[in-house]
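Structure, as structure tokens:
Shown here: the complex without one of its protein chains, the others still in place.
Note that the chains are named A and B in the order they appear, and that numbering of residues resets to 1 at the start of each chain.
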Amino acid sequence: MNSLINAIIIGAGHNGLTCAAYLARAGQSVLVLEAAAEVGGLARNRIVANGEQLSSAAHLLHSLPQDIIKDLQLEKYGLHYAAQHLKTVSLNKNGATIVLNKQLAMGDQLSSADLLGYDRFYLDMQRFSKALLPVLGKVAPEIAIEDWRQKLDLLGLGWSIRKLGTFYMREFLRIIGMNLYDLMDEYIENTQLKAAIAMDALLGSEWGARSMGSVLTYLYRQAGELRNNTGLALPRGGMGTVSQAIAKSARQSGADIRCNSPVKHIIIENNKAVGVVLETGEEIYADTVISNADPKQTFLKLINPDHLGTNFVRQVNNLRAKGKAGKLHLVLSQKPSFTGLDDSLLGERLVIAPGMDDIELAFNPSKYKRYPDSPILEIILPSVRDDSLCQNGQQLLSAVVQYLPYDDSTNEDQNRTAMLRVVIETLEEYAPGISDLIITAELLTPRDIEREFGISGGHWHHVELVFESFLFNRPTPLLTRHATPIDNLLLCGASCHPGGNLMGIAGRNAAQQVLRGEK
Amino acid sequence: MTNVNNQRPLYERPILETAFYPSYKHLIQNDQYEEWGGYTTLASFASEGQEYFSVRNACGVYDICPMLKYRISGSDAERFLNRLMTRNIKKMLPDRVVYCVWCDDNGHLIEDGTLFKFSETEFRLCCAEHQIEWLLDSAIGYDVDIEDVSTDIAALAAQGPVSCSVLKKMGFSGVDNLKPFQLAVFSQLGFDVMISRTGFTGDLGYELWVNSSDAAALWEALFEAGKSRGIRMIGSTALDMLRIEAGLIMVDVEFMSCFHTVRHLREKNPFELGLHWLVDFNKGPFIGRQALLKAKQNKPQRQLVGLDIDWNKQADSALIYDSKDCSRQIGEITSALWSPVLKQNIALAFLDAPFYEGNKSMWAEVYLHRECLWERKVFECRVTPKPFYSPERKSLTPPEDL
Partner (left out) sequence: MKKQQYDAVIVGAGHNGLVAACYLQRAGLKVLVLEKNPHIGGATTSISRYENFTYSNCSYVYSLFRQEIARELELYKFGLQVIPYEGGAQIIKNADGSYDSMGTYWHGDANRREVERFNKRDATAMERLDRDIVRQCKFIKPLLMRTPPDPTSFKPRDLMELLYLGQRFYGIGKQRMHETLRFYTMSVADYLNEYLENDALKSYLAGGATVGTALGVYSPGTAYVLLHHAMGDIDGTVGAWGFPRGGMGSVSKALNDSFIASGGTVRVDAGVSDFIVEKGKVKGVKLESGESLSANLVVSGMDVRRTFNAIDPNELPKWVIERAKHFRFRGSSGKINIALDSLPSFKGIPANSPCMTGDIHISQSMDELELAYDDWKAGKWSQKPYLDILIPSLIDPTMVPEGKHWMSVFVQYCPYKLAEGEWNETRKQAFGQHIVDRIARYSPDFKDKILHMEIRTPKDIENETGMSEGNIFQGELTMDQLIFNRPIPGYAQYRSPIAGLYMCGSSNHPGGGVMGAPGANAAREVLLDLGKGK
């Protein structure tokens, strides 16, 4: 087979699919090649036990922008919400829960100073995340470049920071390099409240709340949420339906999506990507090759090193991709009950993070490749909101578990089993009796996520969102604006600006770059 | 990487001696030691003038043990080296040596050296600065083993018009059939001696490579055979004179490795050093190719050229100007020599465009230290082709039997 098509996209993650949809809509012939049996990547459904499906990695939607939903008519193709604007409920062993609903914090244990502090904190952070908005949706401008359009983008960012006014601009420049632990100390006293807030910054990240950059990741997530009007949302039918909707939209516009088609390597001629070779040996040629895989996979696995420089390989090798988020999936025989949690709140986003120091204690062992004694959890019971997921009154529980190390030891399986026990014991402390309800339980460690989804280090955002890998440096200066050192080879995954979380912006922007001829 | 934590602490070890040092120690008449890579070496043994002429007239021997030697082997060795070097390594025949340079991704020069090919899967790279980190990092994704064998192998350069005759007298029959840049292994001495027709003097010459344990025996045999032919140990001062006449560049003199440049834009690419002939864009991908392609589109802003200066005093460190009043600097001299064979005042110099093209006049500002007084002189100079000195015997095979 030697058919010439416009673009091959490696990987049918949500960004790859979004990229395909936009290209197809522009009249390009697009072929998406997915190694797995199903599209979606981290945003695909997973069948546990008797056909119950739940989101396999990402389980909440909060940053998918309105314009992409509209452009791709995702609602027409099956994106529906089981719930929107989920509240955050921080659980407490003694029943003293704290509920966060946007600007409002509720909890008996909160002092008026805490409530006031939270209000001030919320408003300040909203203000600062808005300042980041001008560059969030666009291809990141390069620094030190003559192109006027990019210069305008940079000036736009500068202006939106300047617009904060003297006082808040100074504040912005001070806090942007801080860690959330110290920053929240300036506003709030209650440690459980602080911990509930910190979850937004820490989920999926390699670092703890005391690590510099946690303010940046917090603001970033807030800014992402500013771009849609659904808040924390639960897609009906699980995260997989979002990917399915994007895939349907893409197919409708003419894109060809082939699953079970792992790519072996990218064909490069005279420093130009011209096609791919599949594991089956089949060669497919195209004008452009776009990789939704992370940079380490793309350059260290799919490309013959003959075509790369040593500095570049070093830079890719050094990319920070140490995932520390695990995923817990439980099938329960009935609704569990959490101490002090009103049943009406069971369908909200539940958080187990008793305090800031507990987060640090969960984080500490991961630095030494050890498992935590009491992990930090973000829990969703999707079936409470979405009865399409389960029958017979059974319930699903999906939880993000921080901080699990990337375990490459020989005891991996034993460690996983032991950790699963620890997670369930932790749950039991908050929901006595929950362990008796468990029908099926599985824990995915970062290494499992790497194996199953082909993401280096099992890192959700492909590359840690840190200053060195931010905006014009994301993921590295040799890989900006979706371009690579190889002509006609682009990246469209979460390693590109604006980064991880289910946003689709990187995919759309990559398509725009192809259409503009910047490749 | 193997842990070599079995050696004595450093301070208990005096400065290292090369494998040949005990053999030639008795010949040292000058107190002109200099350190080279942690080894005691000699700037000159007795008389740098005599040492220089031994190479142009008879046979001079230079100890090159402190050079770094890397064994590169494995099924991907050739592919690995072809990506590393700007030259086409795939064209190389076995038992050959090539002079080559390698660059980083930005096309900035890292080092120059000689590459020995024994087979498709076995090479040796010889150079002056430590490369192990770059070699190992470049080997990611290749089936190749890289090993620093510097201390295992001892080497001497025997250079000069009678060098071939001396080697023949040692019993290395057939050595005269070696063409320039060819190598062969000889075992007439009872141990293996690899001889390559290579050198750093621009003259007829050979380099002899043995296991360090055979070093003393090799030295004895060489000096026994050469004693009636004016053989001499030479030091680095003489070698420097010889290499300047041959127009050969030296690391940290003509260029600094981009591994060591601290200042922005001090890096050099091969074109600026006049090494266009070492860059093969048609061989496929190699490290720095894209950057060098871009660099080649424009003429270099500066380039290394040979200079001939109208006077008889060596123009060390002189600055070059476009006029006699020295108002605008257009370059500087990196190496200078009053050439004893050419009776010519020569130098290697970096000149700005378009001066390096050679059709403009220029002046060198020279400072001379004469009886404790510094005097400033300005002399006209002109671009002249390199090498300054290139005798026919250098490439004659078999060489003249002397």
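The rule is short, and it goes like this: a contact is a pair of C-beta atoms (placed from the backbone, for glycine too) under 8 Å apart; a residue touches a chain by one contact, two chains touch by 3 or more.
Values in this document were obtained by computation on a predicted structure and should not be read as measured data.
Contact with the chain that does not appear here is found for just one residue of B:93, B:262 or B:372, B:262.
Contact with the omitted chain, checked across A:38, A:119, A:171 or A:306, is made by A:171.
Annotation: of A:207, A:220, A:299 or A:406, A:207 touches the absent chain (contact as defined above).
Interface residues of subunit B with the unshown chain, by the touch rule above, are 1-5, 7, 9-12, 35, 37-38, 106, 130-134, 136, 148, 259-265.
Even with one chain removed from view, subunit A keeps its contact list with that chain: residues 142-144, 162, 166-167, 169-171, 173-178, 182, 185-186, 207, 210-213, 314, 318, 320, 357, 360, 364, 367-368, 466-468, 473, 476-477.
The criterion applied here is as follows: only the chains that are shown with their structure count from here on.
Work out the mean CA point of subunit A and of subunit B, and you get 55 Å between them. Per the touch definition, subunit B reaches subunit A in the complex via residues 79, 82-83, 104-106, 134, 137-138, 140-142, 284-290.
Across the complex, subunit A meets subunit B through its residues 268, 271, 300, 304-307, 309-314, 317, 485.
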